[in-house]
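Shown here: the complex without one of its protein chains, the others still in place.
Per-chain residue numbering starts at 1, and chain names A and B are given in the order in which the chains are listed.
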Amino acid sequence: MPSSAPVDADTIYDAVIVGSGVSGSLVANELSKQGFHVLVLEAGPGEDQTIRGYEKYLSRFYEATSKDNNSPYPANPNASMPRSPAVHSLAAGQPDSSSYLVQNGPFPLDSTYTRTLGGTTMHWEGKALRMLPEDFETRSRYGQGLDWPISYDELAPHYRRAERELGVSADVQDQAELGIPFEPGYVFPMQGLPASYLDQAVAAGIDGTGVRLDGEDYHLKVRAFPQARNGIPNAAYDGGKGYVPVGAVSTHQVEQGERCQGNNNCVPLCPVQAKYHAGKTLAKALAGTVGKVDLRTQAVASRVHVDHVTGRVSHLEYKAYADPGSPEHTTHTVRARLFVLAANAVETPRLMLASGLPSSSALMGRNLMDHAYLLTWGLMPGPVGTMRGTVCTSGISDLRGGAFRHGQAAFAADIHNDGWGWAGGTPEVQVLDLVDSMNAFGPDLRRGAVDRISRQLLLAWMVELMPDPSNRITVDGRYKDALGNLKPVLSYNIADYTLAGVAQARSLSRRLFQRLGVEDHTDYRPTDVGYVSYQGEGYVIRGGNHWSGTHVMGTTPANSVVDADQRSWDHENLFLVGSGSMPSIGTSNTTLTLAALCLKSAEQMVRQLRDETSAVELATTTGSAQA
Amino acid sequence: MTLSRITTKADLQDYLHAAMQLEHATIPPYLTALYSIHPGTNSDAFHVIRVVAVEEMLHLTLAANMLNAVGGEPDMTRAGFVPRYPAYLPDGEADFEVSLERFSPTAIGTFLKIERPAQAPSEEMRVLRRPKPRAAIPAVHPDGDDGLHFWSIGEFYAEIARGIQHLHDQGVDLFTGDPSRQVTPELYYSGGGEVIPVKDLASALAAVELISEQGEGLTGSIYDEEGELSHYFRFQQLTLGRYYQAGDVANSPTGPALEVDWDAVYPLLTNATITDFPAGSEVRAAAEAFNAGYAEFLSLVNQAFTGQPDLLIPAVGEMFALRDQVGRLVRNPAPGRPGVNAAPTFDMPETTR
Partner (left out) sequence: MSAQTRLEPFLAFSSRVTAFTVFELQGTGQAAAYLETVVGVVGEALLGDLLSIDEAIQREADGDAAVRDRLLRARIFSDERLGPVARHIIKLWYLGTWYALPKDWHEVFGSVEDDVTFVVSAAAYAEGLVWPAIGANPPGAKGPGYGTWAMPPKIPAF
């Protein structure tokens, strides 16, 4: 990849894209394939442009005493990011502004994202699920949440393209059984990943378990999740043409990025780049020869300027810094025919609100959703080889849909191959406890480690959350970051609809543990961050990192911020892309869906750029008038 | 070994056996150098050697595919398949030996010879006759020393390509092997090229071409058809201290500088054999365990090449386990040899006895 290009103030780009995550990279690549000249602005540093840079991430992770999911990425006050260890319990009515993301409560959310070249996919886990058709119409079917302006069928072709771009490994039959329609003969680019030994042990104990919800019977089956990581290519893919997996990206031909090797470290960083990350798409975009993509890293978009006569975005302001350790920066202006904000569901509305653009619907930043995760954990009767494989290979997906969603949230469960880590019971914690409290050494210590780690089972229950306008991202003049940009302020709560699902998940977990003979070690304490009580029982709820809904799409300028193409209703040359556009998230990790949406939107952008030849002049005149 | 010009299908099979042996023979030296590097140091060198080693495994697989395609029976478990190092390469390059040694300028010098461009300095040197060398690899043919020897791996493969074409032109029914024995791209891929299932003249020639190009580059270019830098020039970057980049010509890289720390390397015993380590020592036991593991690995890969291609997937797992064993060996002092560390010996059971 070429390094950061200086931006020519006189150039009028076809499109300026804010953010080099998967959303921004996909759009950049699509536009450049159609011959357009694109500028990508990335707030974070671009260290991983070489393998050596990538390895720096890796050793930073190895050397970090706290291995949280942003540990490979250096602290950068100029383009900060939320870190889960920085989240604390909140006192009523007292916002916590001690870290980048200001928590206004009442519920403290420990979700994160990454501000670096490639964005959050650098440390995402890589589950790549399609949403269920019914997820697109929860309002009309179940009287909950919001309907999408498009159906599953309309998105399906884009899902297929997204699965190609992200390189998804999955078994189509398994997914079809969940009620997801695929075109006849479709297979995923790569075969499903083998289930872990732990998965197999769990499946042997629980497959066939009956669950009755709202008068309907469901039967559980452990099945593998679709994953955006390199597995065995499907020879039958694409009508028999097969699929060529995408390896690592780097400047010097140090090919890596073979098949997933089971490093058990997908979050925070895949050491061999078997896992998809946006850098792979970005590399293609930068290497493309039809159009041209310029990349500017360490450039934080700071203000969107609108021409109040035409309603169009005239130009964008950004702050460029040379050294992450110093707030010194210069402010620049860029002009383009089209503006695409792909800074994620927190940063995009933050930027719009900081620019004084709350949307005529007043919905900018509202309807914030994330998945509520409930963890349950215990010890299997014997060693099952926990801590091997990808972070998660399989889980329970049979309760993702159904009529019970009238009254309670749908939910799914991940079987975590990485054991109790998420619940704080890492191998490190076990060893320290064995040595310090159990006074174990020598053979007792070795046996103890096997006993306490290789038997671990952790189920992460993903519970859906419906859009609620009072869950939101705002800005507040009191809170600014090192460059003087307004920090995001989060207000968040978890509704009873979701809590009912949480409670259901907890009781199902008990049954499953009973079937498996698992020693239940689940423990929720009132002092834990994310503790809630519901109907007399306490739970600890964690963030799912699936920020969404904050520039919701809909059918009219009154009920939404963007239309079905993620184009702003207010500003016709502005697209807000990413999971912020999603009106619901069901029980599906958001990235495959947001990727499909971005591919769909890119088609509209191309049409618009082709049609709007006159807009060039418009942009030029209004741009220079304001500059 | 001794080879005559290819005139029969049996000759071709002999060549392909030799090709498998040749491709394999480079792997222990590359891996020994690779894992002698202190973890976390010499990132550039580590990746350069690693990529080449991985591609040698690809070449081994391609040679097996060719041999299977022409009805041969790969056998990597036979006595003598793994050479005793130092060794001459099995294509008869007689002017240098290959050692198991740590990452060092000498080792890279040898690697450059292994991957040297096809063209011999003079036509006479291209195919040479030579006396039977010391510690040569046991021959496929049990006969004397009147065979052909090649100046480079490229020349050797040029003869294979010529032979295939020649036999094909003669109307010999070449591709009689069982197609289900072919290793397909689903089972084997890396960033550096795809395995080619061999089923006819075109795919056989494509496989030969891929091997030679990855080794030495497209004739007259430092890159192969995929735009990948050839092995020779990859290694040369380490001696020149600079990366090649697109547009560069041979011997004058203009890419970013590359750093090599020749000292961040474990001081391995060169060409160690199992008897270098005292019987009863932990090092001896570990070195023996490694050798047994390596023999098992070869046998697993051989099963993959003789009808069960799916076994390549677990074979990779075995290989990673061997990597960790090598790691332990090279960090242990060799008993009774101050300042020198143990090393994998790659003695196969039959060579130790």
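Just so we're on the same page, a contact is a pair of C-beta atoms (placed from the backbone, for glycine too) under 8 Å apart; a residue touches a chain by one contact, two chains touch by 3 or more.
Keep in mind it's a predicted model, so treat the numbers as computed, not measured.
Mind giving the shown chains that are in contact with the missing chain?
So, spelled out: the chain left out of view touches A, B.
May I ask which residue of A:Gly35, A:Pro383 or A:Pro557 touches the chain that does not appear here?
Touching the chain that is not displayed is residue A:Pro383.
Of B:Lys113, B:His168 or B:Arg331, which residue touches the hidden chain?
Only one listed residue reaches the unshown chain, and that is B:Arg331.
Which of A:Val211, A:Ile453 or A:Ile473 touches the chain that is not shown?
Hidden-chain contact among the options goes to A:Ile453.
Quickly run down the residues of subunit A that touch the omitted chain.
Within subunit A, the residues that touch the unshown chain are 58-59, 61-65, 193-197, 200, 231-232, 259-265, 269, 271-272, 383-390, 393, 417-418, 427-428, 431-432, 435-436, 439, 441-443, 445-446, 449-450, 453-454.
When the complex is taken as a whole, what residues of subunit B touch the one chain not shown?
Given the touch definition above, subunit B has residues 38-40, 266, 282-283, 286, 313-314, 316-321, 323-324, 327-329, 331-333 touching the missing chain.
In this text, only the chains that are shown with their structure count from here on.
Measure off the straight-line distance from the CA centroid of subunit A to the CA centroid of subunit B, and report it in whole Å.
43
Please output the residues of subunit A touching subunit B within their complex, sorted ascending.
Within the complex, subunit A contacts subunit B at residues 51-52, 55, 59, 191, 232-235, 242, 244-245, 247-248, 251-259, 261.
Can you list the subunit B residues touching subunit A in their complex?
Subunit B residues touching subunit A: 40, 43-44, 47-48, 50-51, 54, 184-187, 189-192, 194, 228-229, 234, 243, 245, 255-256, 313, 320.
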